[in-house]
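Left out: one protein chain. Kept in place: all the others.
First chain written, first letter: the chains are A, B and C, and each begins at residue 1.
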Amino acid sequence: MLRIGMLTSGGDCQALNAAMRGVVKTVLNNSKEPVEIYGFEDGYKGLIYGKFRLLTGKDFAGILTTGGTMLGTSRCPFKTIREPDENGLDKVEAMKQNYHKLQLDCLVMLGGNGSTKTANLLSEEGLNVITLPKTIDNDLWGTDMTFGFQSAVDIATTAIDQIHTTANSHGRVFIVEIMGHKVGWLPLNAGMAGGADIILLPEIPYDLKKVIEAIEERDKRGSRFTIIAVAEGAISKEDAKLSKKEYKKKLETSKYPSVSYELAAQIQKKTGREVRVTVPGHVQRGGSPCPYDRVFASRLGAEAGVMILKKKYGFMVGYKNREMVQVPLKEVAGKLKTVDPKADIIKEAKLLGIHFGD
Amino acid sequence: MLRIGMLTSGGDCQALNAAMRGVVKTVLNNSKEPVEIYGFEDGYKGLIYGKFRLLTGKDFAGILTTGGTMLGTSRCPFKTIREPDENGLDKVEAMKQNYHKLQLDCLVMLGGNGSTKTANLLSEEGLNVITLPKTIDNDLWGTDMTFGFQSAVDIATTAIDQIHTTANSHGRVFIVEIMGHKVGWLPLNAGMAGGADIILLPEIPYDLKKVIEAIEERDKRGSRFTIIAVAEGAISKEDAKLSKKEYKKKLETSKYPSVSYELAAQIQKKTGREVRVTVPGHVQRGGSPCPYDRVFASRLGAEAGVMILKKKYGFMVGYKNREMVQVPLKEVAGKLKTVDPKADIIKEAKLLGIHFGD
Amino acid sequence: MLRIGMLTSGGDCQALNAAMRGVVKTVLNNSKEPVEIYGFEDGYKGLIYGKFRLLTGKDFAGILTTGGTMLGTSRCPFKTIREPDENGLDKVEAMKQNYHKLQLDCLVMLGGNGSTKTANLLSEEGLNVITLPKTIDNDLWGTDMTFGFQSAVDIATTAIDQIHTTANSHGRVFIVEIMGHKVGWLPLNAGMAGGADIILLPEIPYDLKKVIEAIEERDKRGSRFTIIAVAEGAISKEDAKLSKKEYKKKLETSKYPSVSYELAAQIQKKTGREVRVTVPGHVQRGGSPCPYDRVFASRLGAEAGVMILKKKYGFMVGYKNREMVQVPLKEVAGKLKTVDPKADIIKEAKLLGIHFGD
Partner (left out) sequence: MLRIGMLTSGGDCQALNAAMRGVVKTVLNNSKEPVEIYGFEDGYKGLIYGKFRLLTGKDFAGILTTGGTMLGTSRCPFKTIREPDENGLDKVEAMKQNYHKLQLDCLVMLGGNGSTKTANLLSEEGLNVITLPKTIDNDLWGTDMTFGFQSAVDIATTAIDQIHTTANSHGRVFIVEIMGHKVGWLPLNAGMAGGADIILLPEIPYDLKKVIEAIEERDKRGSRFTIIAVAEGAISKEDAKLSKKEYKKKLETSKYPSVSYELAAQIQKKTGREVRVTVPGHVQRGGSPCPYDRVFASRLGAEAGVMILKKKYGFMVGYKNREMVQVPLKEVAGKLKTVDPKADIIKEAKLLGIHFGD
């Protein structure tokens, strides 16, 4: 008997179901022993508190194209994973116990950065763990791509497209706030795809003066409108000088709901132009996965399935230089893949006339 | 020579270009005299300040499917139309003068409520005016339908669809704020199409207790999540008791960016559940018109074209009981078509189990 | 106990699930007695051969947005309904027996023309029947609208949009064949929405010469391409003179897969221009229903639910002049709602410059 535990952790994204389907189909189609699939509910919580469903192949039929995660998910900060819960329960021990009680051969975890750190911890504690790189942010170390990313790019780009027509009609400056607190792959790609004139990323602190100059130069050249794609975590050069603690405090006490709103107020004040803010928000992680993500997540799932069949554990399945790779969990855990301000794509974007406020 | 002035006024929406194309194609294809089209820029402003472009048939090619308005638009509140501008210019007189200077035979105005009031004023001042019912709110009196509405429903529904999958994954209460300050057709239809569990409209003040009961009842029945479609102008029963002035003040001094955020805080506090707010915002009025709006706006444009050829002025072209109709401008001006809380569609929505908080 | 049988019949379309959900939610939410739902599989076949599933409210959760029909469907020609099946079974008697064996209070049938005729027959045989108007063709008598229609218009329009760009790139004549054997509402609306230059409908036989003239006139005016939206059942004036039998034979012995291909060959021969044919085909009836259809089908379902609760049978639920109506089945059965060549929408399309080949 082959017993597989499975859970999805952190903010959900597109193609979680496709990836799980890939794992399960591969194992069921190719295992020589009987297989049992234990789906833990709502992320690590399900493993901690022993909440799971026993699943069959049928549960994974028809989910290639569905959004969300059939298992549910929750955020479970790595920071607090070693702290006891409100009833004094040792969470790590509880996970180990439930894993062993069910006689699992392995645990498949689909998650992003924080969740992979926890997976690495469990691996170090002796559990057999395989992870799949899930995040709309594409910021996981060790893989060129994560699933969810391209679907989120598609949705954010559609938002910019729709804003484009109304910005043009009204001759306005429009700020579209795009997900990405620490890493800018999503706003960068959606911004380029949507034809944004200015893109502000966490990795490239912006100079307000230069942003305004860019808007005014567009005015001079007769452009009716300016579209600014702003990452949630965009930061001004001034703020970038603050300590982490100071900046956190600034954000918490700001009268603006987010950086975008503050920026809008500043631009409106300095240029006298009408500025509007749009925040697509959670829609970016919802809905049916795009075809790219469906194929990619299915492939990752298939590779994870093979690893289970070969009993090869302790890895994240990733994608490097167009090949599926197995990356040791400890190499992934705790590292971010950020946008290098000197990357080719930034250089090319600048050649095309896109401003980054630097 | 037939000289036609044309302008788009108020917030833009989908199918403005399709409607103008309909007018112009009809007139150019069927007029016995030569035709000149004067496109005023940025709404009534263009007419006031004499900013226009002379347009040909070619300018209207390929715009059936494009969003926004090729003429630009601006809001021009009826309230202030009789007040002189900042240089002391009498705006109404200026419009009349420009109209006569260009020897226009008529003015075609595409706009919503306020803009149609101004059009009626110009009609009463002796100009030949025809209007087309443009608004995503579908709140124009005298017509069963306005163009822009169905396209906005499509976009708002897509947003709810995308929120659905993530709400389900995380087991959250999600509020989707949908455009509609005074009238709820858009949130009502998008809410029903997106499978919202609760819909809050300006026309049906809500009781917070009942909203929370509805959420808790869903909990009891095992539903992981609740989706609430909230009109921008949704109002609680308590607030509905305030005078207009008091309520305006309340909104202005609120610490929440909109009613949705206040409601979210209240629900979170009372139920302890995680509540998230998503505001699709201006994307609802952008992008390519949906097929329904393209056909509908083209038909309205064709009918307006015929009226021009027949020199029949002073009307809005509308649609009643599946027939194109001509509604005298003075009957339209200043009236809103709101959602009747006793309408069949509300009754049916309630039968389906949708709560309106009443 | 209230026992409801339900089946979907004929070619499937979008919003069948939404409509069934509407019926079931309404009944379950509002019935004072317990309810049992019997879902017959694959259309009337399920009723004839006693194949059904007992369904609960849960089966209808999450299907508002899904395409197809959860019950399956099949075509069951009215012509042969009174003939015994290959084993000599009397199909009508079998349906009556199964209905009575299960002690059904009523049968809800979602179907188009032929299926409604059968429903009327069953009603005349004493069963309690309510029908809902399902078809992408919008050709059901007694209702202004059918569900599935607007979704199919959306898909067919997208196809024309996509063909538009490639037709323009290559300077070609493109024929897009759109569903509609007897009735042209779908090609008419998709053609207008997609900006087709020529639209050929079953109701308006075309003159090949005039079609070619229209193409050549476009050439003269400098248009690089021509898009022709052709109904599956488009017919030339010459062929329209043939007897039904002669025409059927002509089609059967034609070397072309459909009218579109024959027309393409004729145009290519006479004009020397490159002509391409695209046949979106079955995609037009697939995929998630558009928001319009979701709301409309839900409303129809709710009204049918009310009728069940009131034990009012023998009707199709329809929509006339913006009101839900109950149309006696015998008035609907066997009648088609075709496009009147003198209808306003045709007149308007012609004003816009669209040719119908007449």
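Here, a contact is a pair of C-beta atoms (placed from the backbone, for glycine too) under 8 Å apart; a residue touches a chain by one contact, two chains touch by 3 or more.
Just so it is clear, the model here is predicted, and its values are computed rather than measured.
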Visible chains in contact with the missing one: A, C
Contacting the left-out chain in the complete assembly, out of A:189, A:260 or A:284: A:189
Contact residue for the chain not shown (choose from C:3, C:51, C:276 or C:347): C:276
Given A:117, A:172 or A:294, the one touching the chain that is not displayed: A:294
Hidden-chain contact residue, picked from the options C:155, C:198, C:214 or C:264: C:155
Residues of chain A (touch criterion as defined above) contacting the omitted chain: 22, 25-26, 29-30, 64-65, 144, 150, 153-154, 157, 161, 189-190, 192-195, 290-292, 294-295, 298-299, 301-303, 305-306, 321-324, 344-345, 348-349, 351-353
Interface with the undisplayed chain - residues on chain C: 8, 11-12, 16, 42, 66-69, 72-74, 155, 158-159, 161-166, 168-171, 174, 224, 257, 276-287
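Following the convention adopted for this analysis, only the chains that are shown with their structure count from here on.
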Steps in the shortest chain-to-chain touch route ending at chain C and beginning at chain A: 2
Chain A and chain C, separation of their C-alpha mean positions in angstrom: 42
Shared-contact residues (touching 2 or more other chains) in chain C: none
